[in-house]
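Inspection log for the structure reproduced underneath, given as structure tokens.
With one protein chain held back, the other chains of the complex are shown just where they sit.
By written order: A, B and C. Residues from 1 in each chain.
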Amino acid sequence: HYEPLLSEKDSTTVEVDADGVLPDDLTRDELTLPGLSEPQLARHYTRLSQMNYSVELGPYPLGSCTMKYNPSFTEDVAADPNAAVHPDRSDRTIQGTLGLLHGLQEQLAEIGGMDAVTLQPPAGAAGEFTGILIAKAYHEARGDDRSEIIIPASAHGTNFASAALAGYDVVELPSDEDGRVDIEALDAAISEETAALMLTNPNTLGLFERDILEISEMVHDAGGLLYYDGANFNALLGRARPGDMGFDIMHYNVHKTFATPHGGGGPGAGPVGVVDELADYLPSPMVRETAAGYELFEPESSIGKVHGFGGNWLVLVKAYAYIARLGDSGLSDASAKAVLNANYLASQLDLEVPYGPFHHEFAATSGDRDAADVAKRMLDYGVHPPTTKWPELVSQAMLTEPTEVEDKASLDDLAHAFNAAYADSDEALETAPTKTSARRIDQVSAARNPRLSWQALGDDE
Amino acid sequence: HYEPLLSEKDSTTVEVDADGVLPDDLTRDELTLPGLSEPQLARHYTRLSQMNYSVELGPYPLGSCTMKYNPSFTEDVAADPNAAVHPDRSDRTIQGTLGLLHGLQEQLAEIGGMDAVTLQPPAGAAGEFTGILIAKAYHEARGDDRSEIIIPASAHGTNFASAALAGYDVVELPSDEDGRVDIEALDAAISEETAALMLTNPNTLGLFERDILEISEMVHDAGGLLYYDGANFNALLGRARPGDMGFDIMHYNVHKTFATPHGGGGPGAGPVGVVDELADYLPSPMVRETAAGYELFEPESSIGKVHGFGGNWLVLVKAYAYIARLGDSGLSDASAKAVLNANYLASQLDLEVPYGPFHHEFAATSGDRDAADVAKRMLDYGVHPPTTKWPELVSQAMLTEPTEVEDKASLDDLAHAFNAAYADSDEALETAPTKTSARRIDQVSAARNPRLSWQALGDDE
Amino acid sequence: MTAGNGRRDGSPYAPHTDADEAAMLDAVGVESAESLFDIPEDVRFDGEFDIDATDERDLRESIANLFARNEELTEFLGRGHHAHYVPALVDDLSRRSEFLTSYTQYQPEIAQGFLQALFEYQSMLVELTGLPVANCSMYDAATALAEAALLADRLRRGASGHRVLVPEHLQEGRLGVLENYLDGADMEIGDYPMDDGAVDLDALSDLVGDETVMVYAESPTVRGVIEENLSEIGDLAHENDALFCLGSDVVALALLEEPASVGADVVVGEADALGLGTSYGMGLGIFATREKFLRQVPGRLVGASEDAEDMRAFTLTLQTREQHIRKERATSNICTNQAWVALRTAMHIAWLGPDRLVDLATRAVTDARDLAARLDDISGLRAPVYDRHHFREFVVHTDQPAPAIANDLAGRGFAVHTLDDHHLQVCITDVNADAADRLVAAFEEVA
Partner (left out) sequence: MTAGNGRRDGSPYAPHTDADEAAMLDAVGVESAESLFDIPEDVRFDGEFDIDATDERDLRESIANLFARNEELTEFLGRGHHAHYVPALVDDLSRRSEFLTSYTQYQPEIAQGFLQALFEYQSMLVELTGLPVANCSMYDAATALAEAALLADRLRRGASGHRVLVPEHLQEGRLGVLENYLDGADMEIGDYPMDDGAVDLDALSDLVGDETVMVYAESPTVRGVIEENLSEIGDLAHENDALFCLGSDVVALALLEEPASVGADVVVGEADALGLGTSYGMGLGIFATREKFLRQVPGRLVGASEDAEDMRAFTLTLQTREQHIRKERATSNICTNQAWVALRTAMHIAWLGPDRLVDLATRAVTDARDLAARLDDISGLRAPVYDRHHFREFVVHTDQPAPAIANDLAGRGFAVHTLDDHHLQVCITDVNADAADRLVAAFEEVA
């Protein structure tokens, strides 16, 4: 299993001769790229694809990543040529496109218990940033200059980075001994500088923040807003809604909760929902329905743009189709099965799970074994391992989220991989993986001596 | 790499209770089938696919099979929902479908030098059968009852079977020492009983039948017809046409010459072209163009039907698209490169190639090594081996057809696999393959104790 | 100039760079590829086909424009080519190039994926028919029927004749193919009459005799009638040492009497009703039979075996029946078959699972019954013409000339079959059921 680089198959240099088209000094001299034919490319990418794990090959239990099955039909829906329109088209000529976007705004608002939803943020982190910008605009509109965002230590790294990107200082909140928000610490952290508290619920240990209403009251009493990170929303569908818990702003990771494919890292989409009071700050444009049809409009106090156009359209279409396919009963069942799967899998593990009761994910600990090594060894058992060494609250954490799409046999295989790797010898762990086509890859040398292009590879490569 | 059977994943029995729908005695009692969900099926078939070699993974040099690259775009063309019409639609409501069929009739007639073409035969063998039925109808219409079809020993097995299916006795013709039709033997074989001579040209050794005009004259003088087996037509595109060589009837293997995918064994399509004199015998319906548009019609003395409807529509669409994509220059170039590739590959082999000059394929011999074993060993070098032990004229034959889609690097890899396997030890050959996921499979026990369904597998399986 | 996609002319799918081509010519020892053609001057073609090369985008557009000339009619058509909704998953998975662009499995060690899928297809057909042997595809129902008749004739060499009995209501294509296949074997076809759309048992009884090698009956028939006397038909055949061949389809088999239990020796029919969709009659022929006829079966068979490490593995088997080994003594001339369609059909069956498959089949009875009743309520129509149970489709009597009504319906966006001056045929499945209301309304306007 080794496939040469495209550049190793062919490297063709074309002299750029734009005589009569452009003056010489406006064009480059030459261009060097692979010059291959379609059969060669078909084989190259087919072979590369076979060197890649995916959720259509087996379980992918990365905690907080919600790697669920991506229904095939949503790809066909998104590929409809009638949907391939330019964003600068006039509203009346793209009623289909606007109708779908409006439908998705409504679906998401209902599912999250929010009053208005923007679809523009192209990823979860972009959604966080959008949400914090909305909070900032809200406070500024009230002449209330606040400088801090409170974030639990166990939160996703994007929360911190998004808050900082919006210009806020981050106040990190420790967890209590149960793994949830430490109310006393929160009380100490909240102040007149508190613009918002960002929470993931259930949190990254899979635990529901039981005191959410109290937390909400505390934040709101201090004039702050409550932000919901939707990464773990797959745990709650149909059973609890962020809007009902007191959250003012939330983002939805449709590539997690609503089954749009992750595509090897993206694209995703991070729609943001807000309560009525914040709706005027949403990015522009939004879609609304009028007697004359659907139309775009700019909310009164809009924060403006978070994406050059309307976000990741193809992803939004797939999310809409997934939600419409499942409906109330399907969405609710998805959460039930996701939670059942996590609890069943945990029950089959020899590894300890320090915190509970958890929902769709849990943080097991590999104790005195290195979690990253255990994970590498799991590759030898033919499965993708969980997220490792995070959240830091659990030492040697293996944060595991099987999602609802695994059947019992698959969970049993996964449990076997966990247990067998956990029980393997130190040597087996340190040298793992041995059964994969690529053996353990040297990350240190990759970072120390970055070679980021084929141009950077020596001739000896 | 082992994937359980669907039935091993789930077996669900449904009681068929058609109360109020049908009387009990008209329905079965129960039905037992796998009851799996979409994610499970997606994984099952994705895993199975990865256990299969294909022409998008590497060379597939099966002689007389013409495994060339199947352009992706032809799949999209064939999937056009506007083309999904029922064959019983009235002509005027399916002018698009009939227009494409008419276009393909014309393309094929031109490329083969024929006057009229039927698209109905669903495979090459069906095309042979159709052609022989046409010959039979022709002779019968002339009150000329003939009983024999002459076929060279080196011809494809289907030729013999198709002639027999049409009720003819087969007269097998030996090759001369050059590997071509033995003119003297042909002269001896031809008689008043000769309905037709079936020829493959270039033949299955890749040799052009240089005496084709003489052969044609001999057959025609005796009142027989000349049939062209199109399996090797990829060698001649734009350089020689069966119609110009004196052939009266030919079939086209569009899944070979015109790049429609083989699909693991089919579907293919075997259009049949004939000269004017035979056009009235073609199957019904044909498509013609009139002032009012395209219409179906029944040729005057039609042999009738060789397929329940119009043949393998999806395959025909792809063939049309391929021909239109390449045009004159592309088709001609395809043959040139196919012939160059075969000759280059042969030049790199340590194995002897007894007959020449060959065109798009050649029969190498593995001499005192078992050709089937050499082939199995080639699997260990990551390529698909050629057709083995056929044609019988060459002992331990390895009939090799690389097609035009292989580049030099791929041919060099293939040559290495040939040469390395050929030079390997007896033990290596007898135990090969060892690097494939399945090791050598016991064909004898499969045939001696046929287990043809999961129902036939014991519980110990 | 670069190779491949960048070529100004030549095949876009021939990857040769100029440098590689030169090196290859050099290795072969010739000046040009042209000189490798050993074609006598007198048969050289130096003309043009007058087919212009077209780039991919323009070609897709022009073919799309051509297909757009097909009128968008909602089809209520069946008669041997039936459409059920094919899930996206089937398209997605069957298009994977490992399946789509692979060849017949002559090297089973690197073809386990397709072999297993075909083995699973065979197994599904075994379950649906109750017969222990199913091959992994024929071209279509028509050729499968013809092959069944030839098999029957091979088994009954001692018969006093070579006669196959078929129903008078037989799809034209099936009859035509049967005639052509039987001609070479000097066999003859007799047709037996139908009584109110089903087999006239008395008439059949009079017709069947020692010269009969096979009796063929269908359920559902081409007119949608569910046959009520299959066992009796089977008995009549067997009493005369003839084979009983039953024609059906892969959906109907899920609901109707199991063929094995009514004595069927061979089951043929269409399996493409699942997995393929409407495709201008392209098909997938079922062929299932008894164990004792195994070595007479036409077409490919996949069997289980073991590899050198005693792992279960699959392979094509019993190839000595086939043309590439047995030549003119083969059980059939079939070589290229419909493997990829069989893969799709298996995927579709698996996607449905047993309960949804039975539901789909049950709906074919109830939807047809309901639609017939609604048409029967319309003045000038009578449906169903036959007082029988129907599957998917049924015949409608029209007081007005049927061709004119069909034409008027086409003007309103619907396609139905015209059988004769006063009979139409209508087929309903899950893909057109939601248009049934509109069809009824259209019939009300034109009947």
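List of remarks:
Simple rule for what comes next: a contact is a pair of C-beta atoms (placed from the backbone, for glycine too) under 8 Å apart; a residue touches a chain by one contact, two chains touch by 3 or more.
The shown structure was predicted, so the numbers you read here are calculated from the model rather than taken from an experiment.
Of the chains on view, those touched by the hidden chain across the whole complex are A, B, C. Although one chain is not drawn, the whole complex shows that of A:187, A:277, A:328 or A:426 it is A:328 that touches it. Per the touch definition above, the residue from A:174, A:223 or A:267 contacting the chain not shown is A:267.
Within the full complex, the residue among C:184, C:353 or C:384 touching the omitted chain is C:353.
Residues of chain C that touch the chain left out of the display are 1-2, 4-6, 56-58, 60-61, 85, 87-88, 92, 95-97, 351-356, 430-431, 434.
Counting the whole complex, the residues of chain B in touch with the unshown chain are 10, 12, 14, 35-40, 42, 46, 71-73, 75-76.
In this text, only the chains that are shown with their structure count from here on.
Distance between chain centres (mean CA atoms), chain B to chain C: 19 Å. Distance from the chain A centre to the chain C centre is 46 Å, each centre being the mean of its Cα atoms. Of all residues in chain A, those touching 2 or more other chains are 37-40, 42, 46, 71-72, listed in ascending order.
Touching of two or more other chains is recorded for residues 12-15, 17, 87, 89, 91-93, 97-98 of chain C.
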